[in-house]
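The complex appears here minus one protein chain, its other protein chains still in place.
Here the chain labels run A, B and C in written order, and each chain numbers its own residues starting at 1.
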Amino acid sequence: MKVGVITFPGSNCDYDCYKAAQEVLEGETIFLWHKEHDLRGVDAVFLPGGFSYGDYLRAGAIAQLSPIMNEVRQFAAAGGPVIGICNGFQILCEAGMLPGALIRNRSLRFISRPVHIRVEQSRPPFTSEYGAGRVLRVPIAHGEGCYIADEPVLDALEAEGRVLFRYCTPDGEVTEAANPNGSARNIAGIVNEAGNVLGMMPHPERAVEPLLGSADGAPLFESLGAHLTSMMIYK
Amino acid sequence: MPAAGQLLVQPRPGDPEVTATLVEDHGLSEVEYAKILEIMGRVPTFTELGIFSAMWSEHCGYKNSKPLLRTLPTRAPWVLQGPGENAGVIDVGDGLAVAFKIESHNHPSAVEPYQGAATGVGGILRDVFTMGARPIAVLNSLRFGELDGADGARVRYLFAGVVKGIGDYGNCVGIPTVGGEVYFDAAYEGNPLVNAMAIGLLKKEELITAAASGVGNPIMAVGSKTGRDGIHGATFASAELTAESEAKRPMVQVGDPFTEKLLLEASLELIRSGHIVGIQDMGAAGLVSSSTEMAARGGTGVDIEITLVPVRERGMTPYEILLSETQERMLVVAKEGREEDVRDILGRWDLDAETIGYVTDTGRYVVRENGAVVADIPGEPLVDECPTYTREGRENPEITKLREWTPSALAPRHEERDPTWTLRRLLDSPSIASKRWVYEQYDTTVRTNTVVGPGSDAAVVRLRGTRKAIAASVDANGRYVYLNPFAGGAIAVAESARNLVCSGARPLAVTDNLNFGNPLKPEVYHQLSEAVRGIGEACRRLETPVTGGNVSLYNENPRGAIYPTPTIGMVGLIDDLEHITTAAFKEDGDAIVLLGANSAELGGSEYLKAIHGLVAGDAPALDLDAESALQGALLEAIRAGLVQSAHDCAEGGLAVALAESAIGADEARGVEASLDDELPLNALLFGEAQSRVVVSCRPGDLTTLLERMRAAGVPAAEIGRVGERGGRVSIATREGTVDAPAAELAAIYFGAIPRRMDGTPEAVDAMLRSEIDRR
Amino acid sequence: MSDFQVEVRVVPREGILDPQGKAVAGALKSLGFAGVDHVHVGRLVTLSLSAASPEEAQHAAVAMCRQLLANPVTEDFDVRILEAAGS
Partner (left out) sequence: MSDFQVEVRVVPREGILDPQGKAVAGALKSLGFAGVDHVHVGRLVTLSLSAASPEEAQHAAVAMCRQLLANPVTEDFDVRILEAAGS
């Protein structure tokens, strides 16, 4: 299996993502340059965190115009797994590949700290290795992570089981106080209708080693690995 | 007629005539101007005067500090690069080296906190990556007036803006901000201190220095186009803040962290490519200082055509282009014939490069405008012959008198009969309270190497691919230095080293930032020279040479001078990830041991200030032999696996140290301690005697730990046990007992700054001014 | 072809959270400004554009908003063509 991490100008979690994928997944991990027109045969794509184009104008707004995004769209339309983390989530929303938008945190401040999120759905390709309801401790680090969407859109997300992660207390309770940025319904991560495009604000790639405080992000990569392996068997 | 080798320099139409007033406006003294005349053999042109003024400002020329800095120790077997380059570099083994440096942006931050602090971070990052090192961490040291003093609204505005500026810049570039310090004291009102330190990692063989060598090599300007930003910023940073500096406001530089990130990646690629011979940040005094310093290091000359420099605005004069401090620019000396290769690499990162001149063998600094020479200066004297001064130093007699104060003069307040009251007050003092409000705005975990972020004694960043980690800390207690500059300087070094040792590291080297007042005042010069003497002595004893630093003088405002504040940034090495230790207590029932001896001292303490409104007494006594023994023995014990947690006693003394170890981490734990020294209650609990560390160990290791300490001649005593989560913090003494639920103390400790920043209407105002999106 | 001065105003869509607007309102109140209401913070993009006619300039500017300057989920925009400044 081969996964690709896209580097946009201003991406700064590309290396972290690359390292995490390399450590957890078997197979090859490569960097993809935003100006490329080819995904070079990867089986999954990561849009990493950072400040693409400085996040000037709006986070993710300029990066979604990058040449490689056409390829990513086609890849996703064909069912390929795409994971946008933090700035990657913002890019996916700006690109219209996920519904809603990420606006400035309720406090108007950048927030960097570990938070707890609850796994709402245990399913391939991203969360099959987690039990539903499991509480994870992962860092957030963002200034514009407040997820909003129209009520009908939110209702549809809920009804279709597309909310994968929600901010919660260490005991797994979804409360207002556990919501770090004001996101609608404590949403921390969602998937598209087909379930193969994930966007999330917390950083699972920063939580794959106990040395750094948590390994709770590793099963996300393992889930992806399991999914890709099963796809290869079917192929 | 120009002398042999000199070019004909014509006054440029439209430039002002060089007069005595103009010379004075450029911050040059009569002596200095006479020296310029001697070097030039004629009256300099306006452009040349600007060049001299920038190069001979305090910021670039170190004219008042150089003789003092020369007394500092700079060598050790592990020092690869000492002072004089963009950053110091030390060897950490495994073929790896660490570059690090500290820099101040005090004056720009006083005028425009957000941009001032942001560009400070940008500049220090460039200093590190131009050495070929990838930045892996930044730290900062900040000083502000009182959050709830008479000038509180302005202070909160400055504080919020500076923190946001540091955060936004480092976060965007993607370098974790892993530590720092913040103190609040009326002494810094109107003149905040903003010092930023960056640490980078490189392969030893990739070390590159900033020298312009190789006659005929092209000189290229890279990065942002030059605008009129911060013209004369270096001179500005070398003068006292007055109402006039308000008028200088349009000079403020704006940071562009996105371009910085591109520059960072492109520069590292360039350095590895072998296409260039040198690279330097166009920092303070811009193109002038970068090009002259590179030429001086290379022992060469340069010839620059100013109209080739890419500019942002029309009609810029050579003077303006040379002195502009537009951020995110670099000067690169390429190898002859490699310009296209350089452009290719930069183009990949959407950056431009223009060839603006060549390295020559004349030793002269030549600038042309459309071919006409507008400046022709012998390079070596321009860089090296800035007059330096050893001024007269004399202690202010009032401080001599302050130092004579002793605790016997103190009448305890009646509330102090309950020491719990006192502890609560101290935990609520913003200088002691948790700085979480600050560091939650910093991305501390990007790059996935931060093992210990802010909130412990030192930050720890692992070195991927090895078992090693780097530890770093910044420290200075300006109040100690104010009361006793020699002791204060030494204590700053000792505390910094102690913080590193507490985290399991061996201290290796220092970068220092000397923040002082106007050195022309004898009492300030006395502080400066004595503090440097103290730093030197401690660095020698603790074997932590100084590899670089920065001097920021004239930190005064109409209301007075700041406390003399020599910030010490220190880097240490942890040999094995297993040795990483933090300040937080770990397990119920662990034994708590105090290393070092308590004393009756109270001078300069946070207790005196917060409880009695007093700044008096002598700084705590520091015995460097005892300090060295303590640090050596503690590091040995940590390496032997005997230590569960270690936290040094600093501001607020033993009681605060115990409370911090109990409540400072995620979950508040109880403590059951008892102290039976025969000392006054306030000194025992809150005095700031040096060379003390609170450690905890598994009960089974207690005897071994105590024996080892005894063998090393380090006082050590079991003083209590770690309690359970959600327990009580209880510290018994002969005269009274501290007793409160850990959760309550935690609420005070973590709430002190948010309460002041987010609680009051003016605070909301202050916050907002910096929060409104101004990118 | 003339140069047109274009002004693009991007504002939070009615009903969408506007944390900045709310914070500014609070701060204005705490500063003692009375009678202030409906505070919103948006973006103002100014640029010059060479086009054959004001209509063409308008058309181009609207396209810029659709493709980049405004987020259709959260923002409304409004384009003003100010003047033709020279040829």
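Quick note on the criterion: a residue touches a chain if its C-beta (ideal position, glycine included) is under 8 Å from a C-beta of that chain, and two chains touch if they have at least 3 such contacts.
The structure presented is a predicted model; accordingly, all values stated were derived computationally and were not measured.
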Hidden partner chain, touching residue among B:Thr130, B:Asn171 or B:Thr326: B:Thr326
For the chain not shown, which residue from A:Val3, A:Cys17, A:Leu32 or A:Leu57 touches it across the whole complex? A:Leu57
Subunit C positions in touch with the non-displayed chain are 1, 3, 9-11, 24-25, 27-28, 31, 33-51, 60, 63-64, 67-69
Since one chain has been left out of the picture, which residues of subunit A touch it in the full complex? 53-54, 56-57, 61-62, 65
In subunit B, positions touching the absent partner: 111-112, 114-115, 224, 227-229, 249-250, 252-256, 258-259, 312-313, 326-327, 350, 765, 768-769, 772-775
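Criterion: only the chains that are shown with their structure count from here on.
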Based on CA centres, what chain would you say lies at the far end from subunit C? B
For subunit A paired with subunit B, centre-to-centre distance based on mean C-alpha positions, whole Å: 36
Using Cα averages as centroids, what's the distance between subunit B and subunit C in whole Å? 41
What whole-Å value do you get for the distance between subunit A and subunit C if each is reduced to the mean of its CA atoms? 31
Mind pulling the subunit A residues that touch 2 or more other chains? 104, 108
Which residues of subunit B are in contact with two or more other chains? 768, 771, 773
